[in-house]
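Note that one protein chain of the assembly has been removed; the remaining protein chains are unaltered in position.
Moving on to subunit A:
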């Protein structure tokens, strides 16, 4: 009794001190939540560009919304109210929800600049008598038609048709249906009003993104939506949703697994002291991991902390192994000394494996590896040296497993039949065609699959097709980028004519460079020549002499206009919105995008861009680049995992050689490594059978599973005294570890976040297989007190 009371006192003080330390540490350490830390590093300029765009490009400022769940007129009313409120909030550079109608001020500006903006003006033959004759005849014809109001409005001031050509080329065909003046999804089963908004802040500004989302939700609530629902998607929403999803998963796991593990430990030890004892190395590990990651990276990623803590859950094995294998009457300090070598070796080996993640190149994985390695080592050290001082005497007595379980485990121990699992797994892997490697960058994202699909659906309904390739432009100013866009345009026009490409969108389509505008001015006809051509063209047609005065004045005005620049577009919100995604100022460096569509000949396109031979014009094949990015990162992670594995084997052999000598050390190393290698094989087969495509996070999880499996192999492989009770205690302790690990990671495999689910599955399968295999290969004879059969003890 006094032992327990003293243990409680000491444990209480230790936990209090550790808690205070933790509280202090969390005050100092900043936590990050950036999704981009989950992305692999870039190795090519195209990949670098792509990652930068994924992190903070113009596309990350987009918010897409669907409003549904009410009758159409009601949805239209809500959409209009939301649109008006968002425009009034001034948080958005552009809000589109319906009639894409040029505001009168913008129409006047564009009409004034029609001969500078339209490519039609470049062609002097447009202003000759025969060409004008044709236009005038079709003007008369048009005036007879139902379209006469539009033609009468623009036809006399612009018989050359530059303005209407301009509008036609900009507006194009839209797949969005317009009802009641509001955008609706054309193919939706239930009516869904569509709204798209572009924020002013870059996607990297998470606070501004959150404010945009809040503005949207406030505007929607203020529109008195009744039964209607707002469906908001876009990178800003994704960051929040992903953070929430990871947080919800981690919370669910920590609470559920905490409760389950506590219940399991209580069942096994009937002692609350055990719970407190397990908490000590866990807390020490967490402190060490957090402090080290903070010291190395300057901040701790929230996800690294969350995943890392689940990893450290494995660290709870150490006190269980220690307490569980204490012999009756033995002081815990003596047990720690007896098992210290094995404990140290297994922690060192697991940490060595995790250290490999430091070099994976993924910022998150590197943090996770460091956190796990430091945490495990610190946890093991706390178990070895701290716990024995905190738990004097026989404060905790592990109870033997229930007899049926002991009998089952005894039968499994040394039962080589289990090893048949390995050829089975190998055969399964062969049949399934080997493990599949993930090359989809989206699978690395913690954004729930459902959200991503809804986002894709909204994009499709809004007529924004998936962009497969793009051409990125750079320049010191907007003019430089626009000139490059025009160079690309000249290179791509022949491809469009040849059918290699259906078309492309370019910033220069909306705003030609000042150089081009000046060239167009210079190409405009002189007044006398134009007058003469007009008179010749109008001969015999019923036009009054003054009919085209506005045209002549317009041409004269165009000749002296200063070129339109991006700074003059304040009265032109529609044009600005179109241009905004294609031309943007990124901290003083201007970036442009040319987006091809309907691509049929990829080599022709990349060849045409390469032929421009301009380092500031970059061809990006998005799918290829991201796949390459992921594959390169996966390959690198794989190499480091292999290196980590080799290092662990070396460490094992060095340690065992010292204990057992050369040859026996080698055999023992093989015997220890076999269950782990086998478990990895079984895990790969299991994951492949479950349809999981492997990514670097799986590799990290495999490392963890290997590290844990190593504990089992080492502890089960320890030559124990010829005592059945000792053998039972031995595998009882290891069984307890397996059970708690399975409780944590088994739960993880029910997570909604794909990455967490993958880790959960990986570790669960790996740990279960490692336990069974280690048990099968463990020395049998000492337990049953019969002579060892065929020397499989490895000793």
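Just so we're on the same page, a residue touches a chain if its C-beta (ideal position, glycine included) is under 8 Å from a C-beta of that chain, and two chains touch if they have at least 3 such contacts; residues count from 1.
Note that in this section contacts and distances are computed from a predicted model.
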| item | value |
| --- | --- |
| Absent chain [UniProt protein name; select from "GntR family transcriptional regulator", "Outer membrane lipoprotein carrier protein LolA", "Thiamine pyrophosphate-dependent enzyme" or "Biotin attachment protein"] | "Outer membrane lipoprotein carrier protein LolA" |
| Residue, one of A:134, A:148, A:169 or A:453, that touches the chain absent here | A:148 |
| Residue touching the undisplayed chain, where the options are A:31, A:156, A:437 or A:750 | A:156 |
| Among A:20, A:140 or A:430, the residue in touch with the chain that has been omitted | A:140 |
| Chain not shown, touching residues in subunit A | 98-99, 101, 104, 140-141, 143-149, 152-153, 156, 177-181, 542-544, 546-548 |
